[in-house]
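Okay, so here's the structure we're looking at.
A single protein chain has been omitted from the complex, and every remaining protein chain is retained in its original position.
The letters A and B name the chains in turn, as written, and every chain counts its residues from 1.
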Amino acid sequence: MRGGALGSVQSGVQDDQRGLNMAQPTRPTHYQPLGSPIWQQTRQWAGGQAPAAPLWLFWLSAGLAALAALAGAAAALHLALSGHHLSGMGTQLVWGIPHVFALTLILAGAGALVVAASGQLTATTPLAATTRLGSIVASALLIGGLAVLVFDLGRPDQLPVTFQHFNPASSFARNIFFYLGFFAIVGLLLWSLLDPALARYRRLIGWLALIWPLLLATNVGSIFALLAAHEGFRSGLLFPLFVSAALAYGSAVLLLGWLAANGLTPAVTARGANARGTISSPVMAPHVATPPTATHPTTKRLSRLLALFLAAHAAVLLVHLLSLLYSPAARDVARFLLIDGGIYPVLFWFGMVAVGVILPSLLLLAGVIRQRTSHFAVAAGLVLLGGLAHLFVMVVGVQAHPVALIPGYEVTGAAFDGEVFSYQPTLWEWLIGLSGVAIAWLTALVAVGVLPLTPRPAAATRGSSAPDTLDTPDTPASQSATDPVD
Amino acid sequence: MSEDASATRTLSRRRFLGRCLGAGTAAAGLLLAPGVWLLHGGGAAAAAADGEPGPDRTRSSPRSPRWGLLIDTQRCSAECSACIDACQEENGWPEPEHPQQDPQWIRKVTVRGPGDSERSLPMLCQHCQNPPCASVCPTRATFRRADGIVLVDKHRCIGCRYCMIACPFQVRFMPQRPVAEASPNHPRGKGAAEGCTLCVHRVDRGQQPACVERCAADGHGALLFGDLNDPGSALSEALRDYGGAPLRSDLGLAARVHYRGLS
Partner (left out) sequence: MKRFEGWLWGGGAAVALFAVIGFIALLGDRGAAPPVLPEPQGEACLLEAEQMRREHADWLSDRMHTAVRLGERDPARSLQACVDCHAVPAAQRAPEQPPMAFCRDCHTYTGVSIGCFQCHNERPKGDLAELGGVLP
């Protein structure tokens, strides 16, 4: 294989034969070496050029995320000591804002690992460039989501019990198994990528990493799909719905991560400015100046995947809604969620449908036509926001709708009999929910800073300021630029 | 060259999708297994047995009692709350300050049925034979005893509230504020799930649940407690002679609390 740098990927059909294989043990130089954290790289190998944006932004965003994470932990401690009456949740509505965040994070993490693993399996496609980053982002998201779940427990001090007693009939207990396996597989995946000794197990590990998160997402769906008590939950369609949600959120978050994290590699910033398609306000990447353009094959592939998964998710969602509407028992709750349930229809139609599906679809299309990565980034962010809105409607809204205690009878009595639960999330719940995002962000940020996760052109290894091929269009010049490596 | 070899090993799209399908099928089996196990009756029984050493006393034999309750809605009066008072005194839960959050092990509900007939009835844990709360509990804190009483082993409860969302009757609670002082009859604490125990401490002494006793003394004698496994018990006879049905039989819960006078 020649032209091992990213540039060769752009040669279209040839990808399959001779394109990029970042994981080649003979090409470790495509990544910065292990043990050179971001705050040392700028000195070490920026080829004498200072990064385009200052490093203090990296520390600032890490510090803010750490603060938010601490605030969430403090809120959790406060809830554990004083009691859950400080939250807006109650007997009828037992899972609220924290769980919406947790589910979004966990599903996004599962989806991100699926995309990353498929990059591992199809090592010659542009997706391969996302395997390292994707697996780290995936586990960061899972860590954030799980932290939220633990923060919200009524008795977090009893957590060790979950490892002593295991009920396989419980989706939660099965999930513990899937979560632990997830981290083990991500560890294996990274190990196989960073250590040439494990190179021959890469395919096996790749398959594991592809299937496991799909199982995980399915099992997360089973938490709700198997709840007989609520007409709004009990549905086998929740399994594909959660899988498609995971794929959509996962590809969105990976697209965001890919666009942002590439700015962290000095090789990208060290080269001359490329005016086309920059992110105006980089979130994760402080000294981003010229992230890959919209024409970069990995960006292209990720954005197409996002469009595909989003369409699939919308289709499954449509089927789910139709099944709710056509099932006489569920018609009440469907009406509540879609038409007259107060905040829930608003969030569904505006938050999920408009902001979460239609707008990002248009933006992805516009991004392809106008070749703007900023469109892609905004679209990915909107998909995640739409996911939050959707899960809020689906998880909280269904609980807010009163349970049919005795079908056919009108039941009144206690505060939770026949009444819509008016859920007013408190500050504590928001802190706990947001801290999950902060923890995921912080974990990913530190990992991107410390580990060699994003590829860089071979040219930068030698500290020269030769033009890299990361985001130049496919030209013979870019091919030849990478040739000296061989 | 090794690089060429690696190039030929790369997957075509068709093979990739094919393998995805195969692997997905295998994976689906892995997910199905626990469900089949649950179907086999493993859920609640195993939740009680839990692999602890000693003789297996949790599998019920036909001769062991199976406690049940019959609630006669034609006798129950909307004004009466004798059962609730008795339960509060017996088990030490206070009057709910915030009805949306605080526990009410037993509550009175008004049921308006077809033909505008209005009934008042107590709603409490239905002690299902197939309790959804027990099958979803990750640590098997919620379990069904051999005699059919559904209990929470609070030593194991982590406060995830999965059982609360799984219960079709909303009769499971989590004390959300510190418990001032627990009754010696029933230890309870903030953050651990709880619900009606059918006064298990009294039943084990050979007594009737507090609500049943009080209803007979101060109320209207609307509650009848007994052994469903004993065809000669007053409960079995009453069910045979006058009828009575569990709630939500459509969900296959096989609840042990029966109501008479609803439809």
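Throughout what follows, contacts are C-beta pairs under 8 Å (C-beta built on N, C-alpha and C of every residue); 3 or more make two chains touch, one makes a residue touch a chain.
Note that this is a predicted model, so its numbers are computed, not measured.
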| item | value |
| --- | --- |
| Selected from B:R66, B:K108, B:H127 or B:R188 as touching the chain missing from the view | B:R188 |
| Contact partner of the left-out chain, one of B:C137, B:L151 or B:C167 | B:L151 |
| Which residue of B:E118, B:D204 or B:D250 touches the chain not shown here | B:D204 |
| Touching residues (missing chain, whole complex) on subunit B | 48, 50, 52, 54, 57-58, 89, 92, 143, 145-147, 149, 151, 153-155, 179-184, 187-189, 192, 200-201, 204 |
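Keep this in mind: only the chains that are shown with their structure count from here on.
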| item | value |
| --- | --- |
| Inter-centroid spacing, subunit B versus subunit A (mean Cα positions, whole Å) | 37 |
| Residues of subunit B touching subunit A in the complex | 2-4, 6-7, 9-11, 16, 19-20, 23-24, 27, 30-31, 34, 37-38, 42-43, 46-47, 50, 98-101, 103-104, 107-114, 123, 132, 135-141, 156-162, 164-170, 172-178, 190-193, 247-248, 250-251, 262-263 |
| Complex interface listing, subunit A residues touching subunit B | 1, 16-18, 21, 24, 26, 80, 82-85, 87, 89-92, 94-95, 118, 121-124, 149, 153-156, 158-159, 161-162, 164-174, 176, 203, 207, 210-211, 214-215, 218-219, 222-223, 226-230, 399, 403, 405-417, 421 |
